[in-house]
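Removed from the display is one protein chain of the complex; every other protein chain stays in position.
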Amino acid sequence: MPGIEEIKNGLKKKFKDAVVAVEEQNPTRLFVDIKSAKVREISNEIIAMGGRYLVSIGYDNISRDKTLGMIHTFGFDRDGIFLSLRTAVPESKPVMDSITPDIPNAGWSEREYMDLLGMKFTGHPKPKRLILADDWPEGVHPLRKDIPWNLMPPAAEDVAYQLDECPEGCSIVPVGPYHPTLHEPAHFAVYVDGETIKGSDYRGFMTHRGIEKLCQTQLTYNEIPFVAERICGICGSVHATSYSQAVELAGGIKISRRAEYIRTIMLEIERIHSHLLWLGVAGHLIGFDTVFMQSWRIREPIMWLGERMTGNRKTYGMIVIGGVRRDITPEIKEDILNVIGKVEEELLTVQKAIQGDSAIHRRTKGVGYVSTADTVLWSLVGPVARARNVDIDVRRDYPYAAYDEMKFDVPVFDSNDVWATVLVRLLETFEAIKIIRQCLDKMPNDGPILTELEAPIPALKHALTAVEAPRGEVVHYVITGEENAPERWRVRAPTYPNLQGVPLMLLGNQLADVPIIIGSIDPCFSCTDRMEIVDLRSGAAKTASQGELEELSRNKR
Amino acid sequence: MDILIAVINVLIFLTLAPLFEGVVRKLYAKVQSRQGPPIVQPYYDLLKLLGKETLSAGNWAFRIAPMMALASIITAVSLMPLGYTAGFLTQYGDIITVIYLLTLGGVSVLLGALSSKNTYAMVGASREMVTIIMVEPVLAMTFILGALKAKSLAIDASMASSLSGSYGFSMVLMLVVFLMALQAFVARQPFDIAEAEVEIMEGPFIEYSGPGLALFKYYMMIKQMFYAALFVAVFVPIVNTGYYLVDMAVQLVEILVVFVLIAVLGSTNPRLRIDQAVKYYAILIAASLVAVGLTVYGI
Amino acid sequence: MWLTSKIKQVFMVAKPGVVTLRYPFEPRPAPKNFRGQPYWDHHKCIGCGGCAAHCPARTILVRDLCQELRVMVYDGSRCTYCGRCADVCPEDAITMTESFELATGDKEDINETMELFMATCQRCGRCYDHEITNAIDRMSRIGFKYDSIEMRAVVPVSSEQFDMKLYEKTEKIKRPEKAGE
Partner (left out) sequence: MLANLIKKAFPRSLWVYHCNSGACNGCDIEILNVLTPYYDIERFGMKLVASPRHADVMLVSGAVTRPTLPIVKKAYDAMPSPKLVFGIGSCAVGGGCWFDCYNVTGGADKAVPVNYYIPGCPPRPEAIIYGVALALGLVEKKVAPIELKQMEFPIDMYERNKAWEDRNIIYELIKD
């Protein structure tokens, strides 16, 4: 169990020259500046110390010191410490060592900055284009400051993404871009032998809308929470909260306790509706529409409650920097208690009805198996990890908002399959109801809900926050800027790491299990893709999209 | 008169099959706590599909497959002695013909799917094929059991065997097997594997649009009603008054009851995987073989 | 196991019964705090343009036709109904109405235009900037984000830093010529 001092001293001692500076923002946030040559060794050392890889952030710092910055972030779950490893490479020669060979989850982050910033990573196992569309011209990196946010290069028809080599004797079944399993466009190429899956490749990033670039260039601090909320239509508050907390941390803003409690309530209400939604979708995916209908019926009062509280069913718009927008009045408090009481009661009925259903067990037990060791290696998060015996929960490990005063259990199962994720989510819903009750009980009765800011937010401060979304942890990294807007804002949604683990889960399962396995991570592609662009256009008939298949088959006759 | 009965048979199936489909959809809705579509909804659907544009995605086989499917099931229907009264055509066919015609319907679906060259259609076709191979034997055993009882391959005799002969243990066993296979015959959950919407987007029918799809949908509806009617005719000889119209009415009510059963089972079960379904079918085949064996020994 | 679950499931579905609402045959109004279509009160508006400057969707256009006349156009097709404009309005001239039945066959139907008579600043004696105490809201980086509609698509904000050589090197790049193209 290394404390913050130990981490600091350990790194300093072992890598004397490579560690340039160490900054301790507060007892839970550590920033270490290092030289880019040693990045791989130092990352390995941090993993060996018990760190868990979160995400990498690249940013354009050319106007200041002609470098491209790169930040790898790690979390020490047991100590509640976030460590950011900051390094930079000169613009003229933007090459650094890849950490992907040791930390497979960094693969996407690094590919992201290959395209968006034009960095190069030596030793990357799959240096393919992940982010930019295949017809996007070479040498234009949208995240660089000299590229305007509304640049639109013309589309080209003849470029195609090269999917992975299909294993011998297998055929390719494309899942997507439009497929009823995926309510959003994304493409999985599943390599099957008969009906058994031998491998898969992912090509998604189709809902990328360039949000980060837009917010960095066009909007000011307090508009971004509303855009952040629209990163994802299901866990909007999570992103808004996480972003606001990051700016507050960077700017040293203290928000009132009451506002923190209201944020907690919003987050938990969101968790209830998201988990019920997922339960329904999971039922739908295994062809059990009655579960779908019933759990969405139970969910509906929660949506109405949200509407009464905040003015919208889903994009609550409650959270702004400095606090929240609307208060919880005594009437609304009563309302919340009524609704969650009813939901709890009905959910209990559902739980009893489906828990022992052997027909459901048959479709979920033993499906999507990933060993605990692999889960840790691939840094999977959220219910997906908790169903695979990895006991992590940001709410408990790195308390934020009012979670430090809440008492709740973190359900963890060790059957490592889809059924465990069902159970984790079911039990978490009950925990969420418990937390809301505690919040309403302990909430300070009065006090401001919005902190007035006296001075502008200082520039070039870094801050990292994580919030436990229904799907896992959301990580936001903010570098404050001069013009009342962030210089860099990086969002990592929980689906981002989890999706990288899907090929692992698919391996060896049946084709019919693809929907429920992909569904079991509760994929949210819009969260994941907010930064990436990827195009799917393929010459081969078998890997083409749905529409193209039809087109091609028509021409072939 | 005989010709008239055959025509009435076909007409009843043609007009009532969508209605029963509507009943099933309504019941699904009720189980799911919602109001559901009007009972006549399937008629609207069929009419609308007829008015849509046909986008052909394959060769001549693609176009001909839906007609073949519908034609085969209509022929099978015209052979059926509904209301315990044999029609004009019944004497020209035997139970082998019926099995053959039902298989032909399945084969047409395969033909249509394979000629559309769509990956999902291919997957759907392969699943359909497995389903045909595994489920047809159960159907055949049912007929063989009847034939053994009646000591004749004629349709009316073997179907009405439970009326004439004793019901017997073998018959009860077969009834259970048939009930368990019913969902597979009518392609409803948990055995709607070939048409699985979320996995392979209605599989074999994915490329069909407009009238082609309408014919296939009609085929599926009539097929469902045929199996329900078959079940009623073979296993539920509650009333045989001898009056054609009364028998017919009673049978139709019984068919309705079977559809209610189908809806309730379908709406409370998730879909099975193909490998799990195959195991399940294998048990059914074994059980039906046992039933036939028992019949031979007259149990 | 299977059978008991099925029985429980039957109870689960039987208890609530059919719950379908009769909408649209019966009205179902939104709750009173609902953030529906925003509505300008043109009697209250002082034309400060705060709503335009703070709109995340940049959907409010402010245009001075001459010294006396300011036109504000709300392009409803992009509005995200976040209510930010109502929050920042110093005169409370924007209300989020409860109307949500906005479906239409023509996008123009959800636009609003307002013509304001702008006197000099003596009219009210105070301005948007002084009214807001929150430092974070006080600053606006680029003025009314939607004010130069012709230029919006043609000249990007970062044009000063933009390197045309890089553009030319990539050959195929074409600047969009008109908004949205």
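Read from first to last, the chains carry the letters A, B and C; within each, the first residue is number 1.
We take it that a residue touches a chain if its C-beta (ideal position, glycine included) is under 8 Å from a C-beta of that chain, and two chains touch if they have at least 3 such contacts.
Computed from a prediction, not measured in an experiment: that's the story for all the values here.
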- line: Shown chains contacted by the missing chain are A, B, C
- prompt: Touching the left-out chain: which of A:Cys232, A:Leu267, A:Met443 or A:Leu464?
  reply: A:Cys232
Absent-chain interface as seen on subunit B, which is shown: 25, 29, 32-38, 41, 43-45, 47-48, 50-55, 57, 197-198, 201-202, 205-210, 213
Absent-chain interface as seen on subunit A, which is shown: 133, 142, 147-152, 155, 177-180, 183-185, 205-211, 213-214, 226-227, 230-234, 236, 277, 280, 292-294, 296-297, 300, 303, 307, 312-315, 524, 526, 533-537, 545-548, 550-551
Task: With the missing chain put back, which residues of subunit C would touch it? List them for me.
output: 16, 18-21, 23-24, 28, 30, 37, 39-40, 42-43, 45, 56-59, 61, 63, 65-66, 68-69, 71, 73, 75-82, 99-117, 149-150, 152-153, 178-180
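Just so we're on the same page, only the chains that are shown with their structure count from here on.
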- line: The larger set of C-beta contacts, choosing between B-C and A-B, lies at A-B
Approximate Å spacing (C-alpha centroids) for the pair subunit A, subunit C: 27
Task: Hunt down the residues of subunit A that sit against at least two other chains at once, touch-wise.
output: 290, 294, 297, 359
Statement: Multi-partner residues in subunit C (2 or more other chains touched) are 6, 9, 13, 16, 19
Statement: Contacts from subunit B onto subunit A in the complex sit at residues 28, 31-34, 55-59, 116-120, 123, 189-190, 192-193, 196-199, 201, 207, 267-276
Task: Could you please specify the touching residues of subunit A with respect to subunit C in the complex?
output: 63, 137-140, 145-154, 156, 217-224, 226-227, 229-230, 290, 294, 297, 304, 307-312, 315, 317, 321-322, 325-326, 346, 349-350, 352-359, 452-457, 483-485
- request: Could you please specify the touching residues of subunit A with respect to subunit B in the complex?
  value: 172-174, 179-181, 195, 283-291, 293-294, 297, 359-360, 362-363, 510-515, 542, 549-550, 553-554, 556-557
